[in-house]
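Note that this complex is displayed minus one protein chain, with the remaining chains in position.
Think of it as A and B in the order they're written, each chain with its own count starting at 1.
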Amino acid sequence: MRNVVLGAVSALVMAAGAAVAQDYPTREIQGIIQWGAGGSTDTVMRSVTPHAEDALGGTVVMQNMTGAVGAIALNYVADADADGYTLLMGAENPMLYKVMGLGDRDYGDFIPINILARGTPILVTRPDAPFSDYAGMMAYIAENPGEVRFGSTGPGGLPSVVTAMMQTVEGELDVTFVPYDGDGPALTALQGGAIDVMPAVLGASIEGIRAGAMVPLAIFDTEASPFLPDTPIAPELNEGYATYLPWGPFFGVFVANGTPEEAVTALTEAYAAAVENQDFLDLMENRGFTVMNISGDEAQDFLSSWQSTTAWLLQDAGLAVNDPEGLGIPRPGE
Amino acid sequence: MQTPEDHDAHEGTSDATPGGLPGERRPGEAVFAAILAVASIVLLWNAYGIAGFSALSSPGAIPMATTAVMAVTAVIVLVKTLRLPRTADETVSRDILPPVVIVMALMLVAYGILLRPLGFIPTSALFLVAAIKILSNRSWGFTLAVSLGSLVLIWLIFRIVFTVLMPAGIVPEAEFVQMLRDIVQGGSE
Partner (left out) sequence: MDAFMSFLTVFTQPELLLLVGLGTFAGVYVGAIPGLSVTMAVSILISFTFSWDVYPAISLMIGIYMGGVYGGSRTAILLNIPGAPSAIATAMDGYPMAKRGEAGEAIGTTTVMSFFGGFIGIIVLALAAPLVSDFALRFQPRDYMLLAVLGILLVGSLSTGSLVKGIFAGAFGIALGAVGMDPLTFTPRFTFDLQILRPGISFIAVMIGMFGVSEALLQLHHVNAPAIRQQINRIVPSWGTVRKHLPLSLQTSTIGVIIGALPGTGGDIAALMAYDHAKRVTKNPEREFGDGAIEGLVAPETANNAAVGGAFIPMMTLGIPGDAVTAIMIGALFIHGLNPGPMLMIDRPDMFWFITGALVMANVFMLIFGLTGIKLFTKIVEMPRAVLIPLIMLLSIVGAYAVNNSITDVYWMLGFGVFGYFMRLYGFPLGPVILGVILSRLLDDNWRRAIISEREDLSRFFHGIFTSPLSLVLFLAVVFIFVSQTPIGGWLKRAIFGRAKP
């Protein structure tokens, strides 16, 4: 009994002491996840944040706030007080809001705390498709215009960017695009034969490939994947791809512009340490993500170069709603 | 003399026993049917505006089909309703919108307006105390005990267990919760 009382008293003293010694965080922090429960952004954020909490000595309460391709969450965090107590946990989509006419804010209104990791796009087909490699697919598409069904996930999604890349490099593809809500449902449809080819993230398809339920055609990266050493990388198939790669969807933690320096530093250090945690590194590797762990200027540069590559790819493929030129997004290499 | 049971029969307490009077028109029913019909036609026009008749697979195809069904059925309902004789033994203020319903509806609107600036806890406390007092007419002690007791319970479940961040408003909720957490964690070490 005495121990309990002592514990409680010392806890109170410690809590009071902690409040004096440190000014951030003094209360719990809200983490707003842009995507729904069970999605890859959700999984990544929920697995990295507990490590960051340890480093930070505070609590981050995570909430899923979905809708409008993540714009609801982005606006919520942007409109909240910039005091470091509201974090945005998001994916790459906001960098395309302006181009796709989905909103007039993007990560430019935020300070990147950490860009955690990047995914690798891969092109997969089903085992009973009439082709089994990239060249075979291109030939089949040329011979059977409109026959091949590509899965897509709406304008601005990864499949639309990858197909924009393919159309830029290989010329117009005469295929039918069948829209799905995300790469999960589309890969399911691929296994059921409802579509023939799907550009997806490596992590989402790796288990299907291992089981022989999907066949990899090409990896859109500059280096071969340790998971699939035999699958050709896109620049080997057509040099034109080298201009745009490496490219991939990413996950990051952000705070609104104007957040006090102290909070930004504390959060940056906490998340940098969290990403280095072995459990998290293993998880990322298993899911086929490339860990980046960058922050500050490096992260800003990454974001702007990602935006310019992607925006112009979409513009050149005729998918952009607003001209990147008019939005002040420079053409890559300019 | 109507017993409460009789009342239920045409009040729509369940889909299986829908409201409305067979063969008669309730007060306000024609107005409601007319509003639905007009709204359906507006929606149909709006659905046509999504993509017109551009393609079978256009995003406007299903909305147009459904709003067309809405418009047709709403007009049928309106015509049928207008043909019915108006019931003699019901009035708007007794059977459709009794004062107590209007008062509670207004309190809900007030709740919605106050929720963000005032915060969840004060708004809910005001709402519960006022509503229970008005409806039950019991002593203040009873009213306060029941409403504040259940509010604490709801707050604990939603805020602490399910970490739902209701608007904090004027209450320094986050600091308080962090303090609770520190105590719990410190104590368990």
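To be clear about the criterion, contacts are C-beta pairs under 8 Å (C-beta built on N, C-alpha and C of every residue); 3 or more make two chains touch, one makes a residue touch a chain.
This structure is a prediction, so every number in the text was calculated from the model and none was measured.
Contact with the chain not shown here comes from a single listed residue; of B:V38, B:V146 or B:V171, that residue is B:V146. Here one chain is not drawn; of A:A194, A:A224, A:V291 or A:L327, the residue touching it is A:A194.
What subunit A contributes to its contact with the hidden chain is residues 36-39, 42-43, 46-47, 49-50, 62-69, 71-72, 100-102, 146, 149, 154-156, 176-181, 184-185, 188-189, 191-195, 206-208, 210-213, 282-283, 286-287. Considering the complete assembly, subunit B touches the hidden chain via residues 4, 7-8, 10-20, 26, 28-29, 32-33, 36, 40, 43, 46-47, 50-51, 55-57, 59-63, 66-67, 69-70, 73-74, 76-77, 80, 95-96, 98, 100-101, 104-105, 108-109, 111-112, 115-116, 120, 124, 127-128, 131-132, 135-138, 146-147, 150-151, 154, 157-158, 162-167.
FYI, only the chains that are shown with their structure count from here on.
For the pair subunit A and subunit B, the distance between C-alpha centroids works out to 38 Å.
For subunit B in complex with subunit A, the residues that touch the partner chain are 163-165, 172, 174-175, 177-179, 181-183, 185-189. Subunit A meets subunit B in the complex at residues 4, 7-8, 10-12, 14-15, 18, 25-28, 30, 58-59, 61-63, 85.
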